[in-house]
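Yeah, one chain of the complex is gone here, protein chain that is, but the others are all in their spots.
Every chain is named by a letter (A, B and C) in the order it is written, and numbering of its residues begins at 1.
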Amino acid sequence: MDNSLRELYQEVILDHSRHPRHYGVLEAATHKAEGYNPLCGDRVTVYLVLDGQGRVADIRFEGKGCAISQASASLMTDLLAGKTAAEAEQLMEGFLHIVKGETPSALPEDARDHMDVMSGLSAFPMRVKCATLAWHTYKNAVEEGAQ
Amino acid sequence: MDNSLRELYQEVILDHSRHPRHYGVLEAATHKAEGYNPLCGDRVTVYLVLDGQGRVADIRFEGKGCAISQASASLMTDLLAGKTAAEAEQLMEGFLHIVKGETPSALPEDARDHMDVMSGLSAFPMRVKCATLAWHTYKNAVEEGAQ
Amino acid sequence: MSAAAKIIPAFDAQAARRDFAILAKPVYGKPLAYLDSGASAQKPAIVLETMKAFAETEYANVHRGVHYLSGAATDRYEAARRTVQKFLGAAAEDEIVFTKGGTEAINLVAYSYLMPLIQLGDEIVLSVMEHHSNIVPWHFLRERQGAVLRWVDVQEDGSLDIAALDAAITPKTKLVAITHMSNVLGTLTPLAEIVKRAHAKGVPVLADGAQGAVHEIVDVQALDIDFYAITGHKLYGPTGIGALFAKRAHLKTMRPFNGGGEMIREVTRERITYADPPARFEAGTPPIIESVGLAVALDYLSGFDRAAVKAHEHDLLSYAREGVRQLNWVRVIGDAPGKGAILSFEAEGMHAHDLATILDREGVAVRAGHHCAQVLMERFGVTSTSRASFALYNTRADVDAMLSGLHKAREILV
Partner (left out) sequence: MSAAAKIIPAFDAQAARRDFAILAKPVYGKPLAYLDSGASAQKPAIVLETMKAFAETEYANVHRGVHYLSGAATDRYEAARRTVQKFLGAAAEDEIVFTKGGTEAINLVAYSYLMPLIQLGDEIVLSVMEHHSNIVPWHFLRERQGAVLRWVDVQEDGSLDIAALDAAITPKTKLVAITHMSNVLGTLTPLAEIVKRAHAKGVPVLADGAQGAVHEIVDVQALDIDFYAITGHKLYGPTGIGALFAKRAHLKTMRPFNGGGEMIREVTRERITYADPPARFEAGTPPIIESVGLAVALDYLSGFDRAAVKAHEHDLLSYAREGVRQLNWVRVIGDAPGKGAILSFEAEGMHAHDLATILDREGVAVRAGHHCAQVLMERFGVTSTSRASFALYNTRADVDAMLSGLHKAREILV
């Protein structure tokens, strides 16, 4: 068995994809966006409650897609919940680096540990878009998704 | 000097092209057509007087073009003048064969001799259209050019 | 042993494989099982070598020059047109228009034939299994001119509902646009019957032959079809070229599509007249080297006993279908009788992209996604499928690799 495959589809990822955290609609969402990958038809909707300072007071997602896109969305909600706008920004930047196999500039140790489960993606450039879909959707929700 | 060139641009051809026979407008034309070669911009107008039986009672042409197209038009008018419809048809068929280097089926001896000056064209397939322009225009005049 | 299987020895796939250098090149250290010819076929050496040799010895622009190379190139280009004519069984070479691909061939009909005819409320009949290339051009006419798209459903097994098609043709129908062979289901449509019914109501028919021409012998005269579109790169030929067959009577009335060199008769400041077909529809420098490649590819394909090739591909299809049928966690989509050599399926608990990624590492190249057929995906309630498509160079070993890859994927993902 290909090692890079084992690393990509490691247990944490599969667990996230089978049992996604923060899954479902957030009726009270202040921000919301739908992401779509036209190549595979995968979809994800990200719901946010941002407080006055832009802190992620609550977050949920809903979606249909491959293990990578679902796991990535689930992982993202874990990471972003409770974070300030600046922290979230930093996390997103770090994540985008990690999945491409680049070294993120500055990232809190624990976030990095969490994200490291996704570093196997760098061997699968064609799947990077699956992993970043949720994050780009989150960003869209913040910037253009005010309800 | 390339022999095939000498044969193509033999004196008879150049003479026809420099001093075309039956050149000019035929005011009394019963039939008329304009031919155009979009590749080189060459033009020829063929004027006919057809009598009741379709005999070529008179013929003229006007045009602008390369030595081959002008010579061919001039030669054609020499050949067609006075011919019946059936004879003209046979001449045209014979000519189309000769310029492609094929053997015409049946052709009066003297016409064949006249046309033979054009047989050098078969070595220049890219120039065949120049030689056939006048003939196709003649045909158009007969079929669709009634004045 | 089936009748089809008995014919197989007439075609030697192992020998044919040697014509395709890429098939011998391992992927991630594994033998390549290329099961994505439905997206694009690999090209035999003779195609690549002839294109190169042509460019090294006879290349120039076509039609415009009187010099030797220009004449040689023009001869090759026009000979390629005759090769396509013969391949499709067209009555005359001037019924063949070279395009940049299958998509452009269909767009040519949309822009040049249908656009000037369409009035608000006019209808276009198409099936739910069309490729986007045979959907979007008609959607344009809906968006821009108020045409109405009339969709014909397929049955559960993926076969075309011919009665539904017949019923969909009304006095307002201006065209039936239908695939010859579905790139997802493999379904072959009864073109002759479709044409008969459409013509009975005075409606012309366009067939998208991007897949059909690869697997079936096409005879546009016998079909009496109005338009038939093909694409070079699926026919073992180069990219950048395709062709449209259109009946001469249609071509004569069609207005130009792209404007430029070659397609005009005369241009002045005030007005313009157009060249006769097919030149009228071939604006600009055409894909000259590609036309030579396409001709060689068609000759290559026609050089085989096509029935034997079909039997071989069908053997692979049956073998693969049998293989996945034994996995009760795989659902095949498309099982129409007599279908062509394409197998689409869903595997329980596995998204097509994850499956394809795992197969890839096993050297197995399949397609995953909506296959440019989202309307069909919707029809079957899926967002994507996995697809294995078979070409003349595939063997049972390729299928075996896929089947064993499926097991590995299940181990990893489920």
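Here is the rule we use: a residue touches a chain if its C-beta (ideal position, glycine included) is under 8 Å from a C-beta of that chain, and two chains touch if they have at least 3 such contacts.
Please read these numbers as outputs of a predicted model, since none were measured by experiment.
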Visible chains that the absent chain touches, using the contact criterion stated earlier: A, B, C
Residue of C:Lys174, C:Arg197, C:Arg367 or C:Lys408 in touch with the missing chain, whole complex considered: C:Arg367
Which of C:Val136, C:Ile162, C:Ile217 or C:Val382 contacts the chain that the document leaves out: C:Val136
Interface residues of subunit A (partner: the chain not displayed): 36, 38-39, 125-127
Residues of subunit C (touch criterion as defined above) contacting the omitted chain: 21-22, 25, 27-28, 32, 34, 36, 39-40, 42-43, 45, 48-49, 51-52, 55-61, 64-70, 100-104, 106-107, 110, 128, 131-133, 135-137, 139-140, 143, 149, 151, 231, 233, 238-241, 256, 258-264, 266-269, 271-272, 283-290, 353, 356-357, 359-360, 364-369, 371-372, 374-375, 378
Positions on subunit B where the hidden chain makes contact: 1-2, 4-6, 8-9, 14, 39-43, 64-68, 124, 126-127, 130
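The rule we apply is simple: only the chains that are shown with their structure count from here on.
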Centroid spacing, where centroids are CA-atom means, of subunit A and subunit C in whole angstrom: 38
Distance between chain centroids, defined by C-alpha means - subunit B, subunit C (Å): 46
Residues of subunit A touching at least two other chains: none
Sequence positions of subunit C contacting 2 or more other chains: none
